[in-house]
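A single protein chain has been omitted from the complex, and every remaining protein chain is retained in its original position.
Take a look at chain A:
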Amino acid sequence: MNALITIITALLILSGSAFALIAAIGLNRLPDLFTRMHAASKAGTVGSGLLLLAAGLHADDFAILVRAVAGFVFFVLTAPISAHLVAMAAHKVGYKLDSRSVIDELAEDAS
């Protein structure tokens, strides 16, 4: 039983850090702020969520596990709001979409 929990914890830590790494790679490689927010909000949330779960499992204490899960839930609630605010603010001050963008109905709406 203990060995099983250790293995699951290890897998969670590995996959969590993999997603965090992917979020970082995405931030570097994607062309403009809007596409970058995709990487930061999704892969970032999942990565830190998995790491939190791993910490909760490893503690071997139900109270700590529940707190870790609550932390994950709050992460899921807050990450999209910050991504949304950053994207909206960037669009309002006139940050251009990448040249590969095919459509911008928000700009049409504002004009």
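Here, contacts are C-beta pairs under 8 Å (C-beta built on N, C-alpha and C of every residue); 3 or more make two chains touch, one makes a residue touch a chain; residues count from 1.
In this section, contacts and distances are computed from a predicted model.
Its UniProt record calls the unshown chain "Na+/H+ antiporter subunit E", which is the correct pick from "Cytochrome P450", "Oligopeptide transport system ATP-binding protein", "Alpha-D-ribose 1-methylphosphonate 5-phosphate C-P lyase" or "Na+/H+ antiporter subunit E".
Considering the full assembly, A:A83 is the residue among A:L12, A:A54 or A:A83 that touches the omitted chain. As for the chain not pictured, it touches chain A at residues 18-19, 22-23, 25-26, 29-32, 34-35, 37-39, 41-43, 45-47, 62-64, 66-67, 69-70, 76-77, 79-81, 83-84, 87-88, 91, 97-98, 100-107, 109.
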